[in-house]
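All protein chains but one are shown in place.
All chains are identified by letter, namely A and B, in their written order; residue positions are counted from 1 within each chain.
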Amino acid sequence: MSATALFGQLLLGLINGSFYAMLSLGLAIIFGLLAIVNAAQGAFYMLGAFIAWMLFQYLGIGYWASFVLAPLAVAIIGMILERTLIRRVYNLDHLYGLLLTLGLFQIIQGMFVHWYGTSGQPYDYPDILTGGHNLGFMFLPTYRAWVVVASLIFCFGTWYAIEKTRLGAYLRAATENPTLVRAFGINVPMLVTLAFGGGVALAGLAGVLAAPIYQVNPLMGGNILTTVFAVVVVGGFGSILGAIVTGLALGVLEGFSKVFYPEASNMVIFAVMIVVLMIKPAGLFGRER
Amino acid sequence: MLEIAGLHGFYGESHVLHGVDLSVRAGEVVTIVGRNGAGKTTTLRAVMGILQKRSGSIRVMGTETIKLPPERVARLGVGYVPEERGIFASLNVTENLMLPPTLAPGGMTTEEIYRLFPNLKDRAKSQGSKLTGGEQQMLAIARVLRTGAKFLLLDEPTEGLAPVIVQQIGRVLETIKERNLTVLLVEQNFRFAARVSDRHYVMESGKIIDAIGRSEIAGKMERLEEYLGV
Partner (left out) sequence: MALEIGELSASAAKTRGIDWLGLAVGIAILVVAPFLIYPVFLIKLLCMALFACAFNLMIGGGGLLSFGHAAFFGGGAYIAAETAKNFGFPFEFALLAGVASATFLGFLFGVIAIRRQGLFFAMITLALAQAVYFLALRLPFTHSEDGIQAVPRGWLFGVVDLKDNFAMYYVTAAIFLAGYLLVARVWKSPFGQVLRAIKDNQPRMISLGYPVDRYKLMNFVLSAALSGLAGSLKAMGLGLATLTDVDFTTSIAVVLMVLLGGMGTLLGPVVGAIISVSMDDYLAGIGIPVPVVIGVIFVVIILVFRRGIVGEVVHYWRKWQARKPATRA
């Protein structure tokens, strides 16, 4: 096998891994504050890609503007859903949150399948990121390099914002004891809405980044959701950094298996999940709850 | 500063406060004493807005707060030190200290706080989960002093602490009085309360059953001991 193929697959694995990382990072933030596993996370990923595609298709708005607008739109949609529907299940068993967001997932995905069918829509690279560089051992397409860099920046930016800033301190404190944080004069319900918006915006952003690599397909959210769930089970919900590392590592591992044993590439993450569950049921970075 | 009239409070189905009336004037330190389960902590939680099922009237600095959420009550300039201290385990000491937003000008500066609580400075980078009970209590008080809150709700600040630390907290309360802050204190340790308070309310079964001024304490000591079942 050629080194080019190997590194190409590894790069693609790294890209997928950064999408897993962004989605599971968003899930972890939302889970921390709302104690809800947001099953609609996959739908928000798909929405990010589709909004970018629609902005171009219907309004002629290009990639760079969509890079900002699409995650923002996803965040707004998410926050509206949080305010109107999801908020109502906070005091119920956590499974109801999962079921409710699963319902929302079905609605969102179902509407797009109904309107656009299940065949993908192409979305072009931005001009400035076409082409690539020959690194000697592999050909590096510029856009793919950009995706890796951009997602790493956003992942670690999110980590920094949560661990090192004042807003992040509010978030961590509210995860522990929301009532007391309110008693200090902080509007926690608003914080929760914003965190939900931020968490789904990460998925939306991953969707925009993914749009030119994969086609924009209404089913893309469902496909990634199960994998991301497996990533979350492997990593546990304990730490932000854990979510990022697990996502990236499993993506790369998946890339590797595509080179050596392509038939099993879909299975490898689930296999890892099973092994981890047998050894460390709470996940690699998780705390037993 | 605080006027409570006919306050009723509920935990789920159970009726906990049965018409509490009390008032605290600006600059006073007022203590609520009473046995376990009398409703002292619940009263503070009701004032703070944490207890959501409540009725009657609570006026904080002239504003009716019976329908306000906790964050709005806090914004009026109320600082809350809960019974369980509420130190965030995942935040370090500095982060815990800096967490509550500034509510009004005139709060203590970080230097002033470190002068008052020297051991907090030594432990600035420690995680909240690593502190001793005394340090947690110091930090819980320190962080509301920073915010410029004019009215403090302190829930059993001496509970479970060594006498040396209780003395230290006594000195902190004196500093608080010197700064002319108003305090509503819930306390089981009556000797501590008697030292720092201007007045006392005695609570039993969700009601205020007696009020004792500072000058009357000596004469009413016997009655108080009876109330508290000491």
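Here is the rule we use: contacts are C-beta pairs under 8 Å (C-beta built on N, C-alpha and C of every residue); 3 or more make two chains touch, one makes a residue touch a chain.
Owing to the predicted nature of the structure, the values given are computational and were not obtained by experimental measurement.
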Touching partners, among the displayed chains, of the absent chain: A
The one residue from A:F184, A:F229 or A:F285 touching the chain left out of view is A:F229
Option from A:A5, A:V68, A:L92 or A:I153 whose C-beta touches the chain left out: A:L92
Spell out the interface residues on chain A facing the chain that's missing from view. 37, 85, 88-89, 91-96, 98-100, 102-111, 113-114, 222, 226-227, 229-230, 232-233, 263, 266-267, 270-271, 273-274, 277-278, 281
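One rule holds in what follows: only the chains that are shown with their structure count from here on.
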Note which residues of chain B are touching chain A in the complex, please. 48-50, 69-71, 73-75, 80, 82, 86, 88-91, 95, 98-101, 103, 147
Within their complex, chain A touches chain B through residues 166, 169-170, 172-173, 175-177, 179-189
